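Report on one structure; see the data block that follows.
Every protein chain but one is kept in place in this view of the complex.
Chain IDs A and B follow the sequence of writing; residue 1 opens each chain.
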Amino acid sequence: MNAPLTAPVPMPLLEIEDLHVNYGRIRAVDGLQMQVGSGTIVSLVGSNGAGKTTSLTALSGILPLSGGRIRFGGEDITHLAPELRVRRGIAHVPERRRLFPGMSVRENLVLGSYIRHDRHGIEQDIAVMVELFPILGDRFAQMAGTLSGGEQQMLAIARGLMSRPSLLVMDEPTMGLSPKMIDVILDTVQRINSQGTTVLLVEQNAIEAMRLSDHVYIMRLGRIVHQDTGARIDPELVKAFYMGEVL
Amino acid sequence: MDYFGQLLANGLVLGAIYALTAVAYTLVYGVVRLVNFAFGELFMLGAFLTISLMTSEVQLFGTAVAMPALPFPVAALFAVALTALFGILIDYIAYRPLRKAPRLAPLISSIAVSVVLQSVAQTIWGSEQVHFPDFGLADLDPIVFFDSIYIRVMDVVVMAAAILAMVGLSLFIAYSKLGRAMRASAEDPMAATLLGIPVNRAIAAAFALGSGFAALAGLLYAQSYGFAHATMGFLPGLKALTAAVLGGIGSIPGAALGGVLLGLIEALGAGYIPDGSAYKDAISFAILILLLFMRPQGLLGRPELNSAGAGSLLDGVATVGKGGMQSLLGRLDAGFAWLAGSGARMKVAALAVAIVAGLIIPSDYWLRILTMVLIYGMLASGLNVIVGFAGLLDLGFVAFWAVGSYFTSILFVLVLKQAFGIDAQSVWWLFYVNLIIGGLLSALIAMILGTPTLRLRGDYLAIMTLGFGEIVRIVATNWIGLTRGPMGIPDVPAPFLFGLQVKSPMAFYFVALALTAVILFAISGLVRSYVGRAWVAIREDEHAAEAMGVPTARYKLYAYAVSGFVGGFVGVFYAHYQLFISPLNFSLFENIVILMLVVLGGLGTFIGPFIGALIWVVFLQLALDIPLVQSFPEIRFALLGVILMCLMLFRPQGLAATARVKLTMPGVGMERAS
Partner (left out) sequence: MSAILSTEAVTVRFGGLEALSAFDFKVKNEAIHGLIGPNGAGKTTVLNVLTGFVRPTTGRLLFAGGEIGGLGVNGIAAAGLARTFQNIRLFGSMTVLESILVGAHLHFHSSPIGLIFRSAAARRAEREMIESAYHVLDFVGLGSSFAGRIATTLSYGHQRRVEIARALMSKPKLLLLDEPLAGMNSHEKTEIADLVCAIRAEGVSVLLIEHDMQIMRSLCDHLTVLNYGKRLADGKPCEVLADPTVQAAYLGRERV
């Protein structure tokens, strides 16, 4: 371990302590420690199978923990039901998008705002999403399952934004997107962050992630092996971690 | 015209009732992708509750109990509400723990619930018909149309209620927030949870609604026919399910259309076709099959939903069980895994144990039971090929069994003995030839029946094959000239081996054991090769399999053929073992039992079917010795249902699920695997 684990984090919104998640005998997450400061963008990077998706899924309450604590906004949510975590303000854009394939684009968006009751605001936000991703507007009545891969990805992100979360958790949001769309997504992330939304990002494109993030965690074999502020982290080091040369 | 008009009117009323029940199936299917067989019993419950609330005194558990004697509308309302609550309770106990289990586990659980409810109702209200009390609305003079078509006022009420309820429900599902949440939970429960939808509550709401609809249909039905009975829900339930599929399962207008169509077909078929009432069920199933053949997604179903219910029947969480159970089950799992892992030596050892068991068990009683275990185990193994490996949910499997049994019985008894006077002993070898011919005949029929199902998926396929099974049974019952109908065929000769008749239970046991070995040898040869891999690939993702060059249609037919062959093969032996066969041996219930054995033991394993059969047959026998069962024989099935449910809750993927079959040839190229 060549970096101090005591990072200066301003008023953490999310604190994960000693998180353990097992699949049967496989220890996918093995003592994860991380903090996400309020109003920041934090990236979690690491190679395939490092346990990033597993960590996020556990954070949302979908996977049972075998140990550890999760605090959100000062409250212990370790044992909170997943749907209540959403009400606390966590939105999760999951790996593989998980859209409702037999429902229209519009219905998917409306469902994204399930926890909200301001009908007017919901319609407004739908309009905002269409502005952001014009192609979704063209496909309003199409079944989500027949959209192209990239269109589905846009819809998944838009659906996640519809709940107006205070913490937006995104698992590889740029997967399958064209270079132009990646710019749009990353700009959007930055914009909603500047409007006050905290973002936790899992991203394979480490360089982009670092450019964007206030803080970067590098994960390997279920643990954090390195962390630093986005600007300070050395790209060569990241590369080395990916290739498994440093442990 | 008058006759036609009257039939039309009757058909519409019946159709309205079917439609209401069909909506229950469709609704719950639409939300949890579960065909909840228990709706037939909730239908019955609605009827009994209404009757009980309307009278001033009912017989419960054989004793008179005072009741409030409410007017019909109030009683009906209470009955519907109570049944709805009951539906939520059932969901909570029997289905919710299985949410992440393989898709077939809740199906079996729903069958168990249905069996339990039926026998409980029989225990509470007795096994006699209960008369539906008279009330004002029902006593009004019928309305007369065109001078000759009589429609009772209550029938008008029935139709109005059906229309109102269905329109309301469609709007609710399409546009309300809860309705949308229900559909979302159906499509992807995890994604729905991630959006803050309380999935379990949405599902409970669907169960409440569905149960309410079933109860409404049931009480209207009982009112229409003037009585209620503990088994009254079975047939209408099946019809309603058919109607739901016909209309496109998951679609509420579809269910309504399907229900009405089915009611009309039945009424008109019974009125116009000679022998129509005997064959009316066969006619509705034939039409169902024809329609599904032309429109695999049902009349109003969406094509995309056709693929729902496709995919893995085995999918599910890998870890279950809690606390102390966990370690016990863990040891069990390890045992099964070891069994499956240890190769040829294990098989020899198992065979040796079975042989020694046959030699040392002195009691004929137990040998007979073990023979039954082997017979059911073989049948379940045959079904396992198509359901467990190829993933095609076949509910018409008994038909193959029946074909084998009838083929050999007709040949030996009706043709050779009665027509030509040839004695079985002089053609003793024919039994062995028949095993093969009966098997091939069934395989051929299986392939013919399988062909129209090739484009169908999941539950549509289940219902179509169920229709085939029922048609075969109905034909066997009514084609007296060929099968002697319900009288059955008696005096089927026991098999001979070189002039020696197989008579003693021990001899039968060994014949059954030999046949079992043959069947398992053949099945495992096919499964542990590229054929088995193609089957499993089809089960898991048909399109991807096709893209890898697997001709999926052809391989599905192979699976039907193998499964049919086993059914026919065992059927031949079964006839010569039972010495008497009748259509009762091949009911839908038997089919469900066989399916249950496979699921109970573990789909896609070799040993599972036999474990399932062991539990089932042995329990059925042992239960007869329990004093409670001796005084209330119906309780036997209730107990069985409860046991089944518990097993499903603790072991949703089957007892021997870890005895997963390796799909590569044993002993080939495994050097590097370890």
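Methods note: a residue touches a chain if its C-beta (ideal position, glycine included) is under 8 Å from a C-beta of that chain, and two chains touch if they have at least 3 such contacts.
As the structure is a computational prediction, the values presented were derived from the model and not from experiment.
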Touched by the hidden chain, restricted to displayed chains: A, B
Option from B:Ala282, B:Val492 or B:Ala545 whose C-beta touches the chain left out: B:Ala545
Absent chain, residues of subunit B that touch it: 311-312, 314-315, 521-522, 525-526, 529-531, 533-534, 536-537, 540-541, 543-552, 604, 660, 662-665, 668-670, 672-673
Absent chain, residues of subunit A that touch it: 23, 26, 45, 47-50, 53, 95-96, 135, 146-151, 153-154, 172, 175-183, 204-207, 239, 242-243
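Please note the rule applied: only the chains that are shown with their structure count from here on.
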Footprint of subunit B on subunit A - complex, ascending: 23-24, 60-62, 81-84, 86-87, 91-92, 94, 98-103, 107, 110-112, 114-115, 143, 145, 159, 163
In the complex, subunit B residues that touch subunit A: 177, 180-181, 183-184, 187-188, 190-199, 302, 304-305, 308, 318-319
